[in-house]
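Below: one structure in structure tokens.
Missing here: one protein chain of the complex. Every other protein chain is in place.
After this line comes chain A, so read on.
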Amino acid sequence: MSDALHHLQKNALKPKYTGARVTRKEDARLLTGASRYLDDIEIPGMYEIAFVRSQRSAARICAIHLDAAQATPGVKRILTAKECPCFFGSAEDVANGVVQPALARDVVRYVGEPIVAIIAETRYAAEDAVERVQIDYEPLQPVLAMRESLLDQPRRVHEKTPNRMFHSEYQTSGFEDAFQAAPHHLVEVFQTHRQTGVPLETRGLAATIDPGSGRLTIYATHQSPHGLRGDMAVALGIEENELRVIVPEVGGAFGIKAHAYPEYLVVAYAALKYKLPVKWISDRTECLLTDVHARDDIHEVEVAFEGNGRILAIRDHLRADAGAYSAFPFCGAIGETVLASRVLTGPYTIPHLATTIDCTYSNKTPLGAYRGVWGPIASFVQEGIVDRVARALHLDPVEVRRVNMIPDELFPYTNAAGQAYDRGSYRASLEKALEMLNYDELRAQQKTLRDHGKYIGIGISAFVEPTAMAQSEAGSVPYESATIRIEPNGSVTAAFGLGPSGQGHETTMAQLIADELGVDLKDIVVLHGDTDSAPFGGGTGGSRSGPIGGGAALKAGRAMKEKLQTLASHLLEAAKEDVQLEDGKAFVAGVPTRNFSIRELAQVAYTDVLRLPEDFPVGLEVVARYQPKRPVTFSNGTHIAVVEVDAQTGMIEVLDYVVVNDCGRLINPLIVEGQIQGGVAQGLGSAYLEELRYDDQGQVTTTTLADYLLPVATEVPRMRIAHLETPSSGEGGFKGMGEGSLIASPAAFANAVSDALEPFAFMVSALPVTPDQILAAIDRSRDSMA
């Protein structure tokens, strides 16, 4: 083998982590059960808390009888609102003169609202005592329907505040004329029903006074360690430096764990006031009742369009049910509607938009952030509109998408709501997905099968995914921080303010740093989740960790690389720009034998410091922060679902699923695909299975996983995933992608059912769509034909 060829091959094999299918550093501990979650934290003498929760959706509390509970063996203390006077007030609630007490005071406003906290030696004893607490209620009429609530009917949820807790209007100039002048119009009401994230690990909190420092230490399963520290400090009336937040392994979060909850205040307050180590872990019923709910929206839509399928204008009255309080610190109702109104035109050049938004209080669980937040709803509406236009005009849904899709030459594109989209692969992703599916052939097959009584449906969902926003459920921190320290032995320790819950940041951030520093992935440790060691950051949420956290990793990596080059150039007596970093060594370009290993450089930096160049600080540490210039970074892609609907039973089977995803430059395709698979699974649940149902008294009737149906492995389809890469203008060219798969997939699944049931003139307008609804629609259609 010639030297040149050898050199070529060596370069080809050079470890280049960014963009590679690197298996996750986290997997070994996660898959062997070695991870330590919140409930694995053991503090000697730790007490457990159980809550007495409201069994009424709306009532005055007349009396709380605690004697029998107090006498229960193992009970240490009992707290009511009197003993624990803390509260949370989100900006939206406070503007309306509302705050949520940690424990209900005088009035209960939703089923599951905590009223009494029992601190006992074990959770068993605490629950024994819970059973013995008696509460006398004077029932009030519950406020349960959005349309009535808007009119303060049957009453106000908060006596002094109108139920309409948020209102806004927006209209493009010339909207009315454009709308009226259009040759075709259609109307539809889209509705999404309550769902929630249901992380495998339920939420909870443990708190103790650190005996050494006297500081309060909180163990939390949470997405934003620093955000939680700030919020808890304010609510508890202590300084942030008196509080340490530690986030152990988090078993799924999905936005649900971006919130701070009333129970957290009770736990922390009890630890602080009574100097007791205490813990509360939600059980599954508490999870379904009191984790923030999501997706409780109604969109009344009017669409104006031309005969070729071109959509000219959309008018939408958006409503969302906020629940009894705004979730803290992020109001889901406002988030779902306001943000939906900004991306309602999706990937299409729809020039005119008029939106009216109304959010209302109700006697239901607060609405908060669940993966995708507004996106799944906006996509369901937008893709539902496109399919309705196609059906009204007897056009192929693909043709209507082609007519309306933003052409490449229009980028950067500003949509009708004023959102500036990044360059993307809008048309290319649609065409690629159609090609993967063999679309035209499948359409022909669909026809043949219909004649044999088999109803196949093809559901297309082209999506935009706003990511890396300056503001999101992860708070209003528009940047991320990374510190990198090279240890005296040459290994690398990096720390982030992110709050991963399974996204694999310990791998992806290490990949980026490894490439900058030319070191092996195994020599990098990524720390996060302890406010004492992590640099201040916004945390994880809103698909920001890759683009913003990754940007910080790159900047910090480059800063450290520069330090290493400076030091090595001094020791090697070479020009700094000639020093390269590779294979754990710094060497003079073209003369790899003239080198210092990173380990040797670290030794000089920490111990042999007399050899350091003048002005070179002792040690090897950097901190860097990255704030994207754009307020939002848009990813895009196309999902297509193929389903079969059993016209006898209404049951749906997914036959095929293709995804073309563009999240800019890929850090790790394996992790991106994992995110997509999880999001499509949740999308299947959103579209067909999951619903938090309320009865007419405001009782949640789906409080177990036998009633709240989650998608399980047997139903989630194998999916075929392709990547397109249109780099963003941001650091590294990354775009976020944590939510796009759940933004796109409910619409794809819904449209597939609509398409399958075209012979029965049925279109899905409410999610989830269930087999009994499908069968009823088929029957109605058959009756009307008969």
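The working rule: a residue touches a chain if its C-beta (ideal position, glycine included) is under 8 Å from a C-beta of that chain, and two chains touch if they have at least 3 such contacts; residues count from 1.
Operating definition for what follows: contacts and distances are computed from a predicted model.
Enquirer: Name the chain not shown, per its UniProt record: "NADH-quinone oxidoreductase subunit L", "FAD-binding PCMH-type domain-containing protein", "Multisubunit sodium/proton antiporter, MrpE subunit" or "ABC transporter permease"?
Expert: "FAD-binding PCMH-type domain-containing protein"
Enquirer: Tell me which residue among A:Asp27, A:Asp136 or A:Asp283 touches the hidden chain in the full complex.
Expert: A:Asp283
Enquirer: Among A:Glu26, A:Glu92, A:Asp128 or A:Glu336, which residue is in contact with the omitted chain in the full complex?
Expert: Candidates A:Glu26, A:Glu92, A:Asp128 or A:Glu336; residue touching the omitted chain: A:Asp128.
Enquirer: Which parts of chain A are in contact with the chain that was left out?
Expert: Residues of chain A in contact with the hidden chain: 123-124, 127-128, 131, 283-285, 648-651, 689, 704, 706, 709, 711-712, 714-715, 771-772, 775-776.
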